[in-house]
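Missing here: one protein chain of the complex. Every other protein chain is in place.
Going in written order, the chains are labelled A and B, and every chain counts its residues from 1.
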Amino acid sequence: MTDQLHRLSRKFWQRSLSLAAILGLALPLSQIAVAPAKAAQKGSLIIGIDETASEYWAEYTQGAQDIANSLGAKLIVVTSNYQGSQLLAQLGAIFATGCDQCALATDPSSNAFVKAVVHRSAMAQVPIVTIWNRPENIHPWDTDPKYWVAHTSFDGVMSGYYQAQALCKALGGHGQIAAIEGVPSTPPAYQRIAGLKKALAECPGVTLLDTEVGDWQETKAQNITRTWIARYGSKLNGIFASNDAMARGAVAALREKNLNGKIPVTGSDGSKVALDMVKSGDMLVTVWNDPVLQGAVSIAIAHAAAVGDIDPAKLTHAQRDFYLKQEVVDKSNVDHFLDLKAHAPNYTYAELKADFWKDSAGELPVGANK
Amino acid sequence: MSHVQPATDPLVPAKPGFAERRAALRRGVPLAVLILLVGVSAIIAPGTLSPAALNGFISDAAPLMILVIGSTIPILTGSIDLSVAGIASITGVMLVVLAPIFGPWTCLVVVLLALLFGALQGWLHAWLQIPSFITTLGTLSMLSGLSLLLSNATAQPLPDSDPFINLLGDTSFDIPNTGFATLVLVAVLALVMRYTRIGRDLFALGAGERAALMSGVRNVRLRSFAFAISAGCAALAGLALVSVTQFSSPTLAGNLLLLSIVGVVLGGTAISGGVGGLWAGVIGGLITAWLRVATVLIGVKPTGQYIVFGVMALIAVFLTTDRTKIGIIK
Partner (left out) sequence: MKNMSPTTSARISAQQSDRSFALHARRWLQNLGPLGVLIVLLLVFEAARHNFLSAGNLAAIAEASAVPVILTTGLSFVILLGAIDLSMEGVMAASSMTLSLLCANDVNGNHWGIWGIAAAIGVGLAFGLVNGLLNTILRMPSLIVTLGTWFIGLGIASILFPSQVPTVQDHWVLSIASTHIAGLSLIVFVAIMLLVLFHLLLHYTHLGRMIFAVGGAEATLVMTGLPVPLFKLAAFIISGLMAGIAGVLLSARLGDGNANIGDGLLFPAVSACVLGGTLLSGGRGGVLPSAIGAVVLEVLNNGLIQIGAGPYVRNIISGAVILIVVAVSGLHLRRKLRVVK
C-alpha cells in the first residue's frame, strides 16, 4: 500500500514538474512581443535580412524603418539566417496573407536563391529590389522584369582595390601581405580579392604571401592570423581582411603578440568597431559602405514601383543595376564618419524620391558577378 | 492518470483494449499537434489556407519533407545520418558538372550515385562498426569540401533542358509536382516496408539490436540499405530544391540537416530507434515546415524567432514523444 502511495506521489511530482517546466518554457513566449499579423496592411514594406545580431543588418533595418516611418507604413522584417530556403518559406508565408501595394527589398542570402526569390515575389505581384547577391547572367530587365525593379550593391572590386592601394602606400611600395577572404560563394568575397589583385598588379613591390578563407568571421580570422604570425614571422608586413569583422579578428591576433598597429590591417564595411580601430591606429583603413543609406534606397525604390511613382519598364540599365557610392576611411577623415555613425541622417521617402540614384556609383560592369 | 486497477473480478480482464486505445491515442498526438498549429495560425492570419498560399507552402516544404522521410529510415534502426543536407547540396553541383556527359539522364545518374554513396556509408558504419554519428559527420565534412571544390564555390545556373528538373519544377492541377513526388516516394517506401522483410527487420534492429542480430537479421546489408535510402531521398530533396532555385550551390541545403532531425523527432519517431515510421516522418516534416513559417505568420519579432522556434520545437517534442516504449532515455 505504502509502495503504491509512494509511486502515486512520485508520479504526481513528475507530472507537476512537467507542468511547471512547460509553463517555464511557455512564459518567455509571451515576453516576446507577438504582433499578430493580420493580412499585411496596404503598402507594407518588407525587408529580408541575413541575421539580427549584426550591426550591419541593424543599420540596414534602420534605413528601411526611416522610410516606413516617413510613409506611415508598416515594416515587416524577415530573417533568413543565411538560409535561402528559409527566406523563401517565410516570404511565402507573408505573401500568403495577401499583400496590396507591398514592396520587398532583400538580400537573397546567396546567388543560388536570387531567381527563386524574385520569382516568388513576382508571383505575388510584389515589386522587389535585391541587394548584394545577383548571378552574372540574370538581370532585373531580363528576369521577371515587371517586378524585379532593381539590384543594388557596393563595388567589391573597388573596395578591395582601395584597401590594397592603402596597404601599398603604407608599406612604401615594398613588403609582403596576406589576405583573408569571406564566404567564397558570395560576390563581395571574390570581388574584394579581385580588387586586391588588381591593385597589387599596379604595386609590384608588394607580394601576396597567402590567402585563406575566414568566412567573414572574427574568430576564424583570428586563428588564421595567429597561424600566419607563427609561420611567416617578420616576413608578414600587412593583412588584407575582406571585411571589418575579420579585420578585427586579425587585430585581436596581432594584439596577442603586441603587433597591433605595427602590422597594418585593412577591412571593409565601415562598422563602428572598425572606425574606432582606425582612429586608435590598430587598423589602417576601412571602406565605408553605408547600410542605412542602402536600406533606405533599396526599399524606397521598391515602394516607388509598388505605388507607381516609377515604372520599371522605363528605367535604364544603369538605374536597375547599380552600385552605391563608398568611401575610404583612414585616420585623416575617420572623425567625420564616426560622427555620421552616431548621427545617421534620417531619410524620408519624399527626399529620396527627388532622385533615387543620387548616391549611385554607376552600373555594375559586365562580369562583376562572375 | 493513476495506474490503480479498478476493483473488479480479477478473472475478468479490466478494460479490454485499454492499452491499445491508449497507444492509438498516442499515435494521434503528432497529427493533433499539426492540426492545432495550422488551426491557430489560420485564425491569427487568415489567408494562410488559401490555395495559392498552400501551393507555396508545398513547394517550400517538399525538400524538407523528403529529407525527413529519408532520415527516418536510418533512425528507425537506431543509427543517424548527418550527411543528408550535404548530399542534397552536392546533388545540385553534380547536376551541373555531369550534365555535359549524361545529358537528359543526369538526374537519374546523380540519384544512383547518391544511393551508392549511401550504401557505402552504411556499409562502412556497420561493417567497420564505426558509430553512424561520426561516420556521417566525417562524410559530411568531405561532401561539403568536395562540393565547394567541384563548383569552385560559386552558384551556377542549371542546364535548362533537363527534363526531370523541369517536370519537378512544374505544376499539375495547379499543385506543385514536388508535392506529388513526395507522395509517390512515401507510397513506394510504404509498400517496401509493408510487404517485404526489410520493414520488419528495420524495426527489429532498432528495438533490440542484439536480439535481432541473433535471430539472423543481416545487419550490414540492412544498414547499407537504410543509408542508401536516406542518401537517395536526400538527392531527391536536392533535386526538389534546385527545381525551385534553378541554380546549384555548394551550400544550397544549409541548415536543413538540423530541421530534418527536428522533423523526424516531431513525428514521434524515437531517436533511439525501433519506434515510429514513414507516416510519422510525413507528419513530422509537415510540423517542422509549418513551425518554420509560423514564427512569421504569428508576427514574432525577428530577434525572437530563434527562441520561439526552439521553444515550440521542445514543446512539440515533449507532446509527441511516446516515452512508454523507450526504456532508457539517452
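Quick note on the criterion: a residue touches a chain if its C-beta (ideal position, glycine included) is under 8 Å from a C-beta of that chain, and two chains touch if they have at least 3 such contacts.
The structure displayed is predicted, hence computed values, not measured ones.
Undergrad: Identify the visible chains that the left-out chain touches across the whole complex.
TA: A, B
Undergrad: Which one touches the absent chain: A:S271, A:N289, A:Q326 or A:N369?
TA: In the complete complex, the chain left out is touched by residue A:S271.
Undergrad: Taking the full complex into account, find the residue in A:R255, A:H317, A:H336 or A:K370 that is in contact with the omitted chain.
TA: Considering all chains, including the one not shown, the answer is A:R255.
Undergrad: Decide which residue listed in B:S79, B:S224 or B:T245 touches the omitted chain of the complex.
TA: B:S79
Undergrad: In the full complex, which bits of subunit A touch the chain not displayed? Write them out.
TA: 14, 17-18, 21, 32, 51-55, 58-59, 62, 184, 210, 212-213, 215, 217-220, 222-224, 226-227, 229-231, 233, 248-249, 252, 255-256, 271-273, 276
Undergrad: For subunit B, which residues reach the chain that was dropped from this view?
TA: 78-80, 124-126, 128-135, 137-146, 148-149, 153, 209-210, 213-214, 258, 261-262, 265, 270-273, 303-311, 313-314, 317-318, 321, 323, 327-330
What we mean here is this: only the chains that are shown with their structure count from here on.
Undergrad: Mind checking the centre-to-centre distance between subunit A and subunit B? Centres are C-alpha means, answer in whole Å.
TA: One centre to the other, that is 32 Å.
Undergrad: Across the complex, what residues on subunit A touch subunit B?
TA: 4, 7-8, 11, 15, 18, 22, 25-26, 28-29, 32-39, 49, 52-53, 77-79, 81-86, 88-90, 92-98, 110-116, 120, 123, 135, 137-138, 184-185, 190
Undergrad: For a test of understanding, state which residues of subunit B touch subunit A in their complex under the given definition.
TA: Against subunit A, the touching part of subunit B is residues 1-4, 44-48, 50, 52-53, 56-57, 60-61, 63-64, 92, 148, 151, 153-155, 157, 241, 244-256, 289, 292-293, 296-308, 311, 314-315, 318.
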